Structures are given as C-alpha cells and as structure tokens.
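Pasting in a structure now, in structure tokens, and then I'll have a few things to ask.
Other chains of the complex are left out, but the ones given are in their true place.
In order of appearance the chains are A, B and C, and numbering begins at 1 in each one.
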Amino acid sequence: MEDGVKKFLYVNRKAPYGTIYALEALEVVLIGAAFDQDVSLAFLDDGVFQLTKGQDTKEIGVKNFSPTFRALGDYEVTKLYVEKESLDERGLTADDLQDITYEDEDDDWAEKPSILIVSRSEMADVMAGQDVILSF
Amino acid sequence: MATLHTVNKSPFATQSLLSCLGHAKAGDTVLLIEDGVYGAAGGTGLADAVAGLGGAVTLAVLAPDLKARGIDEGRLMDGVKTVDYAGFVDLAASHDRTQAWL
Amino acid sequence: MKFGVVVSEGPYTHQASDTAYHFVTAALAAGHEVPRVFFYHDGVNVGTRLSIPPQDERNIQQQWSALAKEHGTDLVICIAAAQRRGLLDKNEAERQGKDADNIAEGFRISGLGQLIEMAIDADRLMTFGD
C-alpha cells in the first residue's frame, strides 16, 4: 500500500440473474471507483458467465446490466482478470465475452482491452497481491 | 406416471443437476431453469454426464433464461428441447407430479 | 387444471419469485386455475409494501398485488416464517406490540396449514426456491 492507496479486488464467482450478487457487486465497483484506490475485478468459476455477449433479459423481466461492464473504463476500472480454466470448463472462449476496453490516458488515449485472460495460477497470484478482497 | 423435475442451479456450482439425473426415471423430463440452463450447453466437461442419461429422460430448457444469459440455442446439446413459460406450464400439466431440485 | 405454487426465496436476491410470477401468468393465460400462492422461507419478503426498487427495475411486490387483484389469487404469507423475518400485518403488529406493519395489498398472513391445504387441493404443486 503506497500513499494510502489500497489494492482492491472484487471477486465474482456467481452467474448473473439467478441471484443478485453480480448486479450488486457491480454497484459497489461503480461507487468504489470514486475513492481513487487501485481496483481490479476477478471473474472465475461461474463468475465468467457475467461477461458473456448477447445477454437479452427482456423475457425474464429482469434488468440487463451487462452493458455496464463496457462503461467501467470511464470509471477508470480497467483490470478485469478472467480465469482461463473457468472458461474452458464451461465451454467458453474469450470470443464469447463482450469486448470491454478503456482509453489509456498515459498512451495518447489509445483504446486497450480491459479483459485479461489469466491462468488459475496467475489468478492466485493476483489474489495474493491484494490489500482488500471483496467477495460476491 | 412421469415426473417433471426442475433444476435452477448451475451444474458448475452445485450438485443439484447430478443428483436430479441420478433420481430421474424413464419417461421423466428434466427442465433446466434460471442458472440451471448452463447445464444444457454442449462442449463442457458436464455434457458427457448429462448425455449419458440420454434417451430415457427428456432434457428441456427454459428459453427466456437461456436468452437472458446470452447462450445461443446452437450451443445446446443434441436433443435438448426449448420451451417458453407457456411450454413450462404445459410440461407441468402433462406430467403427473413436479419435483424441484433446490 | 389447478396449480398450487410455493415461493421460497425473497425478491430481487433470487430469481425464484420472478420465475414463479411468469409461470403463474402463463398458467392463467392458458386457462388453468391458480387459486393460491404460498410464500415461505425468505419468500415472505415478497409481500412487503415498503420496497422501493430502482425506476428501471420491475416492482415484484406490485406485480403480485396486481395479479391477485385481477385474478383473485390468494397470496398467503406463512406467519411463522414472517415473524422471524419481520413481515407483519396490522392485527399482528397490534397483538405483538409492534409500532408498524409492512404487508402489501393483496397479501395475507396465515399458517402453514394453508400450504398443506393448497397441496391437497391442487392437481400439481410447483415450488420456486433456491
């Protein structure tokens, strides 16, 4: 922790819509972005389902919050770690996920991907490098 | 005297689908709803276990829950039927009893 | 055909009460009867009139209250489950010395016997939970 900035990791392990945890986690991330901490999001186990493309919730009558992930860059939330083994086990590839990008202010506002596909062992390293872990 | 089983949990998170399949009998239907719909996709480690019971037990999935989660119907395992809420009602009416695997 | 329906999880947190609502709506549209829905476990929380969901979300309590009004469906909240979780009607609040109540229009609080009666009376029993 440097200069009072803590490393925050939001851990998402649950599928969207069946329960509210994914949506209410995102609400914390959006509020938390105002606090100038070092923020990362982790998606593993069923949490990877939160990021799939083409979600259409009209018929279940529940709000589709998946577009909000694409807005995270505007809140300077730019590190979304997604576990490769979790994708594999679920028959998913990176192509099944939404394109989520941010504009890098340190690189002439170049558009860069926010999603970082990592191995389980790299995910364990990401987790072990945090000051605060919020679990949903 | 057939049973409509409903499963509403992801098979990657809980054992409910496996337990349900272990107790379903020939002629029964297993309907995947809510987060249960993830169990209907092919190409996963689970697909084999589910397919292994094929034939005798009909597997169905609630389409509104599939769409909500962005699962294309093309990804479903062979033989999985999709129904809407009206079709869910029809299944409940056409089976003799319903069992929810909570 | 006559359906009995049990809702056993709270609103918003679990999809159960939404799925139950869509099922009941479809059953009624198909000409079936749904004389009663029984709210148990956290399902009792569906019946609070104090919820204020965001404008862009469905209002689960109001959906059920409107359904009861239109179709005469009896929405029963289990009293034992409700007492633990803080769901009260006016009578119960007075009897228990509580200074407020929170039950919504179209819902009533009663005992578990109503669940058993519903299951005996119905052709099919549906359970939506976690």
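One rule holds for everything that comes next: a residue touches a chain if its C-beta (ideal position, glycine included) is under 8 Å from a C-beta of that chain, and two chains touch if they have at least 3 such contacts.
If you're wondering where the values come from, they're calculated on a predicted model, not measured in any experiment.
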Chain-type multiplicities in the full complex (formula in displayed labels): A x2, B x2, C x2
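Going forward, only the chains that are shown with their structure count from here on.
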Computed distance of Cα centres, subunit B from subunit A, in Å: 29
Centre distance in Å when subunit B and subunit C are each reduced to the mean of their C-alpha atoms: 26
Multi-partner residues of subunit B (at least 2 other chains): 8, 34-35, 64, 84
Two or more partner chains touched - positions in subunit C: 15, 19, 22, 130
Subunit B - residues contacting subunit C, complex: 8, 33-35, 64, 84-86, 88-90, 92-93, 97-98, 100, 102
Residue ranges of subunit A in contact with subunit B within the complex: 14-19, 45-46, 49, 52-60, 62, 64, 66, 89-91, 96
Complex interface listing, subunit C residues touching subunit B: 1, 3, 8, 15-16, 19, 22-23, 25-27, 29-30, 32, 123-130
